[in-house]
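Yeah, one chain of the complex is gone here, protein chain that is, but the others are all in their spots.
Right, chain A next:
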Amino acid sequence: MAPRESTRTPRAVLACGEIRTCLLPARQALDIRAAAQLLALRADERALTSERPGLYARSSDTLTGVDCPLPSANGARVRAVGTVAARAALTEGRVLQTSARFHLPATGPDRRRPWGEYLVRPGVVEPLGKLPHEAVAQGVLGGGRTGDLDAGLIAEGLLTRLLRHPLLDQRPPFRSRPTRLRWAALPAAPGEGFRLERFTLAEDELRTVRLRVPEDTPAAGLAALCEDLALHDWLLTTVVRMLDGVRLGTGAARDTGAVVRTLRPAVDHLLHLWMPRARVSPELAALWDPLEERPGFTRQWRTLVQRIRDQLTLHAIPTPHQEVEPVP
């Protein structure tokens, strides 16, 4: 007998989510036990922790029930009902991320079902009727109207909750800005594999990622890939800004301490975090390749690291060169 329409797991045609990435506001990085304590969001489940290739902890999923219109680029109002899954991760006890995600089937029933039927499919949001998935993907990436389904709000709520944790002493070792990364994964053409269609830096701290993936790629894996992208993009952004804040050259030579003070936190807290693809499944890891080629994330990172090391070396040397510099 064919399964009843209402309980069949529909095929997903769109997965999306949003990730917040920020520096953990604590003077010392959390060790793996403290990290697990911070990320114990549910009494019945422990956070996942791993120590290779770096310290990493991830909470179990929490679910948020939603019943609201989907954002869409063409103004179509499609109501959707279901649950959004959210989780938090801490890398090297230093970089905190919260990530909310959901996926959508191509069609849903015309009327809302009993709530229990949504609860058995965590992270699935079902449209009432047919899903205009291209328009919705564009709507998600562009940001919806007030009241539309917004994974960013759910990620933000989880982040706020974690930042109130008594483990945190609220003494960040340096000033930094959080970033937001919105992503949407649309179905690839039949026979085609995974493809990164677009990665954009919008505004100052918003990034958007548009993917093409074979149907039924698990949303959790896609979220893990995007969390990895968000983490490394945040590292680049943060270190670039740190170097931006340093006044180099002769004018600054009078205060060499300032350069060391500004760059030291990068060495203490960030330089060892670069490890792209470490937590990405093998078939999704290839999605990193275009970014490595152009603009070349790792290439830029290496250059930044080298610049920081050069600056620190320069400032470690007593400065006889000051004497021979021409006086303006």
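To be clear about the criterion, a residue touches a chain if its C-beta (ideal position, glycine included) is under 8 Å from a C-beta of that chain, and two chains touch if they have at least 3 such contacts; residues count from 1.
Quick note on the criterion: contacts and distances are computed from a predicted model.
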Review point. For the chain that is missing from this picture, which UniProt protein name fits: "DNA-binding protein", "Glutamyl-tRNA(Gln) amidotransferase subunit A", "Thiol reductant ABC exporter subunit CydC" or "Glycine cleavage T protein (Aminomethyl transferase)"?
Key: "DNA-binding protein"
Revision key, fill the gap. Filtering A:52, A:111 or A:171 for touch with the omitted chain leaves A:171
Point to revise | Listed residues A:61, A:126 or A:156, member touching the removed chain | key: A:156
Study note, to complete from the structure: Residues on chain A facing the left-out chain by the touch rule are 22-23, 25, 146, 153, 156-157, 160, 163-164, 169-172, 175-178, 204, 245, 247
